[in-house]
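Of the protein chains in this complex, all but one are displayed in their positions.
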Amino acid sequence: MIVVQIVNGLMEGAMLFLIASGLTLIFGVSRIVNFAHGSLYMLGAFIAHSLIQQFPPAASLPLFFAEILVAALLVALIGGLIEIVILRRIYAADELHQLIITIGVVLIVRDLVRLIWGVNDLSTPMPEALSGALRAFGMFFPAYQVTVMAIGIGVFLGLVALLRFTRFGILTRAATDDRGMVALLGINQKQIFTGVVTLGSFLAGLAGALFTPYGNINHLLDTTIIVGAFIVVVIGGMGNLYGTVAAAVAVGVIKALGLLYVPRLSMVLIFLIMAAVLVARSMGRKAANE
Amino acid sequence: MHARILTGLLMGAALALSGTAHAQSAAPVKLGVVADISGVCGPLTKSGLNGLKLAVDETNAAGGWLGRKIDTITRDSKTQPPEGAKVTQELLSVEKVDMITGPCSSAVLLSVSATAKEYGKLLWSTIGSTQRASIELGHPSFFQAQANALMEAYAAAEYAAKQPGWKKIVTIGLDYEWGHMTVEKFTERLKQRRPDVQVVKNLWPKLGETNFSSFVTAALAEKPDVVLSVTFGAATVNLVKQAKSYGFFEQTKLFTFLPVDTAIALSGDMPEGVHGFARAPFYALKGTGVKEFVEKYRKANNGEWPDDWAVLAYDAFGQVSAAVKAAKSIDTPKVMEALAANTYKGMRGDIKMRKIDGNDIAPTYVGVIGRVKDYPFPVLTNVTIIEGAQVMPSEDEVTKMRAAAAAKK
Amino acid sequence: MMLVLEGLHAGYAQGAVLHGIDLQVPEGKVVCLIGRNGAGKTSTMRAVVHDLIQIGQGRVVFDGADVTHLPAHAVIRLGIAYVPEDRRVFANLTVAENLAVPKPWRIAGGGADWTIARVVELFPQLGQFMSRKAGVLSGGQQQMLTIARSLLTNPRLLLLDEPNEGLAPVVADEVIAAINRLKAEGVSMVVSEQHLRLVNECADHIYAMDRGTIVFSGSPADLAANPDVVRKYITLAQH
Partner (left out) sequence: MNRLLSDPRLLFPAALVLGGAYMLLMDSGSVFAVTDILIWVLFAASLNLLISFGGMVSFGHAAFFGLGAYGLALAIFRFNLPLPLAVAAGLITTLAGATIYGALCVRLTRIYFSMLTLACAEITFSTIFQWYDFTGGDTGLPRFVEPRLGLSAQHFGLVVLVVVLAGLLLLWRVIRSPLGLAIQAVGENPARARALGINTRAVQFAAFVVAAMMAGVAGMLMALFYGNVFPDYASLTFSIDVLIMVVLGGLHSFSGGIVGAVVYKLIDHLVSKHLMLWQMAIGVVLLMVIIFAPDGVVGIAKRLKTKLFGEARP
């Protein structure tokens, strides 16, 4: 039983990681607490829904994944545009203004989604080939979740490679350390910001698109997802990709086990951990005062 | 300097707000609609508003109530109880509405109800169904047009008691009032009927949960005969879809709240054989005017099928309409009197309000999901209608519950 | 003139800190800014590269072009490099990665182009630590890394803010040697410090600052002739 729950936790962790990784990258570079990340996730889900409705993949897995990818790319484009049109104007502003402007984006996107897709709950059929369960070690492993987990691992490895070995990755990490200094070496920060926000938006869109056939989508997905993503990002150390992986897995597993042992505390539990991590941070390191 | 701006703004605010209090004209009846348009209740509310609009338009076309047109004034409660109280207060004090309907969430319903009570204006509910509104916090101007949550829990238990194979049950209830109350009352009633039944585990996903896989596996681990899921809308869709991928439906059965909108949302993903209860699935209704209503509704709403919320909004308005006619007045006490005195022949058959708790003696519909050629979505088949009278707490019980609630203070 | 500041006023959100700075840096020369903590040396350098500071009145002219209102990265790309006082290495990046961030924005042509090989030749220690995280280097090594990193943008003008601050004498010697080598290669420089060492060993011209204004301008010989200035505006050297 515990094993099954841990496996479940790992699978949920993969989903949480997909959502939180983009958020943590964006925060790392821009220091913007991007509430609109949940909105991009929601857009990914709705765009994927429309694509799948319009061009039903039926038995074709490549078509299905192509549609997921297209949805994620469209969200990346939208995210990039939001950066260029809105966020770029406020990098010099204080954190509170940046935060509030992303809340403004949340409100606008939510009403746009209501206008375009309506308020009804929408469900998208799962591709036939992935709707079943794989049986191994006497346990059921849902094929779709296993696929999402594999994608999560793939995305993680891809991000690590991107950050380590490409110039964009090095600039991103440098900007995470000290973005002002990057500009003082002649790099146009705006390009890094646009790049990172686009990448982060792509990840949000991908997570949303992958959620589409797995569950129900409606115009409330943004709020549903964003607080959980924040928790993971905070526990993971804000801006730290490796920490985010660990935190996503930890939160997934704790949630899965928590419902067995402390069912009524599940909500509080995660926030207690988040608070504890923050307080420990203030006691442990000076890192909080940067 | 700040001061001047401040006073200016306050004055401006006062003017803007008082400006809306336009003069009263005796002609139209004003119906305030406090609707949970944004928030979790959005989808249900939208259908409810469609159903209400159809009913109001028809009534107006036929000359309105007692020769007076009906004006609806709609406000969004944002599914927040304090906002619900605020807009209700505004509707009653500024717009001076004559009656109110609309809320969906239990909490908003209770806050709207408290304010409506103060003004003694009729409030009728067609979505929100917490029994606290009709029993513990009931008052003479509250009318509940459907089986309340308590009755529904009992109805589900009555149905479960008749399934000989259901001996071991796991419950999954959303972690809020409706979830907890329904699980508790279902269990209580079922144990009375069937002492051999065991509820082996209660699971409580939080409201807004999107990942149910851990709950599915935790439920399956108990090897239950059936899983009762007290969820609605998005949560039910998520649960069913995610349960499928664990081979849930090969291992056990699901019994859940299944109004038409949820069945439509699930469509192709809905496995056959799911047991469901609902408040007014149009295809199972035996009363008058169902077919005509469905046609009219679909024509007015781009071919959308009416769900339970649309039916209830329409049917309840009809019931109030009939009462107004019978009472020849829109005064709350008189309308309430008429609601309790007259039997209304609506889509759900003959229906009547009980005076003590203002609750319709209304049925609950329980059946098994199947597919029929008439509809492009899964429907409940072999529907058992659990009559309201069978599951309603008796008047004595209502009195006792009210006393207990007062004593608990 | 490589760099000219004309009546420059600048400040932060809390208030103005520079009140009309006039300053000139001739091509190929080393100009020293001296003055105590808070005199405005760092702010003057920041004003040139627009780092964290807002410019009010006045102009910054670099090589004949008005750069007063260019964004920081554009100023750097014209050929100015800035080595801040607190060094600001990218702590989580390796030395090699730190050196991979800048690009040679200006192609100088011939032997003047800086490459990784050449900066390692200038600071041989860096060569040994290429794969080490910059955050774990000693202060002196970080200083060398910062200078090396800046050189890789191929600057014509280098702004060094208190390069010897907090360094052990031996390491400071190494930094001074490097400054002299750069000077020999024709890089113009503005160097600030609180003590007299750099002034004595490299300066061609000296400005003394106090409370956001220039209070003295002259050659090393002029400074030597004005012991008052030294006494008033320079922290007595500890070493």
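In this document, chain identifiers A, B and C correspond to the written order of the chains, with residue numbering beginning at 1 in each.
We take it that a residue touches a chain if its C-beta (ideal position, glycine included) is under 8 Å from a C-beta of that chain, and two chains touch if they have at least 3 such contacts.
Since the model is a prediction, treat every value here as computed from it, not as a measurement.
Seen in the complete assembly, the chain not on display touches A, B.
Although one chain is not drawn, the whole complex shows that of B:R75, B:K121 or B:K201 it is B:R75 that touches it.
From the options A:A45, A:L74 or A:I101, the residue with contact to the chain not on display is A:I101.
Touching the missing chain, out of A:A58, A:L134 or A:A275, is residue A:A275. Residue B:E177 is the one among B:E177, B:D331 or B:E387 that touches the chain not shown.
Residues 1-7, 9-10, 12-14, 16-18, 20-21, 35, 37-38, 74-76, 80-82, 85-87, 89-90, 93-94, 106-107, 110-111, 113-115, 117-118, 130, 132, 137, 175-177, 180, 207, 409 of chain B touch the missing chain (whole complex, contact as defined above). As for the chain not pictured, it touches chain A at residues 31, 33, 86, 89-90, 93-97, 99-101, 103-108, 110-112, 114-115, 227, 230, 234, 238, 264, 267-268, 271-272, 274-275, 278-279, 281-283, 288-289.
Note that in this section only the chains that are shown with their structure count from here on.
Among the other chains, B has the CA centre that is most remote from the centre of chain C. Note: centroid distance chain A to chain B, computed from Cα atoms, is 35 Å. The geometric centre of chain A is 42 Å away from that of chain C, both derived from CA atoms. Inter-chain spacing, taken between the CA centroids of chain B and chain C, is 72 Å.
Looking at chain A, no residue sits in touch with two or more other chains.
Looking at the complex, you find that chain A touches chain B at residues 1, 4-5, 8-9, 11-12, 15, 114, 118-123, 125-126, 131-133, 140, 142-145, 211, 213-216, 218-221, 223-225, 255-256, 259-260, 263-264, 266-267. Within the complex, the chain B residues that touch chain A are 37-40, 42-43, 45-46, 175, 202-206, 208, 210-211, 213-215, 217-218, 221, 233-235, 237-238, 241-242, 244-247, 261-262, 265-269.
Contacts from chain C toward chain A in the complex involve residues 49, 51-52, 71-73, 76-77, 82, 84, 88, 90-93, 97-98, 100-103, 105, 149-150, 153.
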